[in-house]
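Left out: one protein chain. Kept in place: all the others.
Think of it as A and B in the order they're written, each chain with its own count starting at 1.
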Amino acid sequence: MIRRLLVLALFGTGLAGLVTKRNLIKKAYALAIMNSAIVILFVLEGAAIGSDAPLLGGAGKLFVDPIPQALMLTAIVVGVCVSALALTLAYRLYRHFGTLDIDEIKRRIGHE
Amino acid sequence: MIEAILAIVVAASIYAILARDLLHGVIALSVTSVLSASIFFLASAPDVAITEAAVGAGLSTIIFVWAIRNTERTDRS
Partner (left out) sequence: MGDTQYGTDGPLVRRGKLLSAATGLAAASLALAVLAPVVMSDVDWPTAARDTIAADGYAATGATNLVSAIYLGYRAFDTLGETIVLLVALAGSVALVASTPGRPDLDRDGGPADSRGPGHTDIINVIAGKLAPIVLLFGTYVMLYGHTSPGGGFQGGVVLASGVIFIAIGRRAGGIGRISPSITAFGPRTLSVIEAIAFATVLALSFPGSGAALAGLIEATGASAGVAAKGVAAVGPIIALNIGIGLKVGSGVALLCVMMLGGDQE
């Protein structure tokens, strides 16, 4: 329960940052935090039913669930690529508008 | 043990979101990644731990630092 609440706090931090922060790079931080909150949630929940890493060999092992691990593996790698894409887009906007503030960028798009 | 590490991860993430200096935020984020990797190891997920350690401490830090170096370092809002 404590673990779930902490993961919820982590996710909430990310969500609040994504909604309230106007800096585009801060928004990318928030996305990364939300991603890692989900990864931690899945791995911890899947680990609740066992105590051994899912590697065959040796008898009498109680494995954790390998399925969430397999899913989160790809989620981490895809997450870093999403961060990269978000940051290159932010960089492109910065080169064009000279600011990372999303409100400022929106206003200038309206003026152009 | 896992709860204690998770609490530090939450604290570092909040710092990363609030820090005015974006570079400090990147360092806090890579701290959270390394700590997450140790959580995964404790939760018997060595595959995820390897990936998180390599991605979080190395690759995503490079990408974030690149973005900050090419834009601006302080969050003015």
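Following the convention adopted for this analysis, a residue touches a chain if its C-beta (ideal position, glycine included) is under 8 Å from a C-beta of that chain, and two chains touch if they have at least 3 such contacts.
Everything quoted here is computed from the prediction, not taken from an experiment.
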Touch criterion as defined above, residue of B:14, B:39 or B:63 at the omitted chain: B:63
Options A:23, A:36 or A:69, residue touching the unrepresented chain: A:69
Given A:25, A:40 or A:80, the correct residue touching the omitted chain is A:80
Note that chain B touches the chain not displayed via residues 46-47, 49-51, 54-55, 58-59, 62-63, 66, 69-70
Please give every residue of chain A in contact with the chain that is not shown. 1, 4-5, 8, 11-12, 15, 19-20, 41, 45-46, 48-50, 53-57, 63-67, 69-71, 73-74, 76-78, 80-82, 84-85, 88-89, 91-92, 95, 104, 107, 111
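Quick note on the criterion: only the chains that are shown with their structure count from here on.
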When centres are defined as mean Cα positions, the distance from chain A to chain B in whole Å is 10
Residue numbers of chain B touching chain A in their complex, please. 2-3, 6-7, 9-10, 13-14, 16-17, 22, 25, 29, 32-33, 36, 39-40, 43-48, 51-52, 55-56, 59-60, 63-64, 66-68, 70-72, 75-77
In the complex with chain B, residue positions of chain A that touch it: 2-3, 6-7, 9-10, 13-14, 16-17, 21-23, 25-26, 28-30, 32-33, 36, 39-40, 43-44, 46-47, 50-54, 64, 69-70, 72-73, 76-77, 79-80, 83-84, 87-88, 90-91, 94, 100-101
